[in-house]
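To start, the structure under review is shown below, and the notes come after it.
As you look at this complex, bear in mind that one protein chain is not there, while each of the others sits in place.
The block that comes next holds chain A.
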Amino acid sequence: MYVAVKGGEQAIDNAHAWLAEERRGDTSVAELSLAQIREQLALAVNRVMAEGSLYDPDLAALAIKQSRGDLIEAIFLIRAYRTTLPRFGYTQPVDTGAMACDRRISATFKDAPGGQVLGPTFDYTHRLLDFKLAADGEVPAAPEAEPRREPTPHITEFLQGEDIIEREPASDAEPGDLTREPMAFPAGRAVRLQSLTRGDEGFILGMAYSTQRGYARNHAFVGELRIGTVPVEMEIPELGFSIEIGEIALTECETVNQFKGSKTVPPQFTRGYGLVFGQSERKSIAMALVDRALRWEELGEDNVGAAAQDEEFVLSHADNIQATGFLEHIKLPHYVDFQSELELVRKLRREAAELAENLAAQEAAE
């Protein structure tokens, strides 16, 4: 028998009213403005843009406020909003070589042309709590020096001169788009990169860490890490030419990895690539490591059975909205499912008890 159950509307409405009140918190404390979130919690905003896969700092700030700082919930809100937007088109690929760099470092070349530019980094801080921030404090202006006006060249260009690193084949092949077609395997590197850049930072970090600890080891150097802004250019069909439709901040990581060569390729360095919206340094390094691990087949490396080499495993579990949706749905009413399980277990127990009784009776008879 199946009994449909209704109810809970009033409880749900009241729960949401209370949620709104709790979100606001103590009303004697000033309310957060979206501008405050955008400007002062910028790295949270960046994460929501990257994993929400929509570059709009004001919307990300709104999502963070609405979600009470639960970033996965905020990402969920952005993903849901994103689906309501008509798609105007695809941009030309951004030119990261023309990036106006806030930060640009190389762990492989000390004297990289363009310099080692630290930018606004947490590196070399002592990770001690700064109690001055607990009080209101004026921040002194950051020092300035003669600005660099020419573009900063990519580090890999120098290695390519020696032909000692693999070349990225030039191509304008139309990439797959996982927001348009469901993922199928093998996904190919373009879809892998799209999936990784919007994937959960924690998951990508864990996968990348596993490669460093020996699961699909491919010893990586950070050849270059750069953070800055690039213009985004798009062809406008009604005009017949392209314009810059805006400017976005990006973090790009290129790893340089050991490679002992294969039957057709002499020993050379190989590459992993990370490119993420906003200042998202940890994520882009992790993305580059996972990208490199997933390239084992095209590079003729052994599949050692590591999780980070398994495209289907990585891409199917990288998306925190899919993951949290499936994980959290089990807290919702499953009364009917559970009722049938309950019936089944009772039946099995009854049968087991009857069997035991029969056996006992048989033994007594013998």
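Please note the rule applied: a contact is a pair of C-beta atoms (placed from the backbone, for glycine too) under 8 Å apart; a residue touches a chain by one contact, two chains touch by 3 or more; residues count from 1.
In this section, contacts and distances are computed from a predicted model.
Only one of "ABC-type quaternary amine transporter", "Electron transfer flavoprotein subunit alpha", "Phosphonate C-P lyase system protein PhnG" or "Gas vesicle protein" fits the UniProt record of the hidden chain, and that name is "Phosphonate C-P lyase system protein PhnG".
Contact with the chain not shown here comes from a single listed residue; of A:Ile37, A:Leu275 or A:Val290, that residue is A:Leu275.
Considering the full assembly, A:Ile248 is the residue among A:Ile72, A:Ile248 or A:Ala323 that touches the omitted chain. Contact with the chain that does not appear here is found for just one residue of A:Leu193, A:Ala208 or A:Ile321, A:Leu193.
Checked against the full complex, the one of A:Ala17, A:Ala80 or A:Leu118 touching the unshown chain is A:Leu118. Residue A:Leu239 is the one among A:Ala11, A:Val29 or A:Leu239 that touches the chain missing from this view. One chain is missing from the display, and on chain A it is touched by residues 49-50, 53-56, 58-59, 82, 85-94, 96-97, 100-103, 110-111, 115-120, 142-149, 154, 156, 168-179, 189-191, 193-194, 197-198, 231-232, 234, 236, 238-248, 250, 252, 254, 271, 273, 275, 277.
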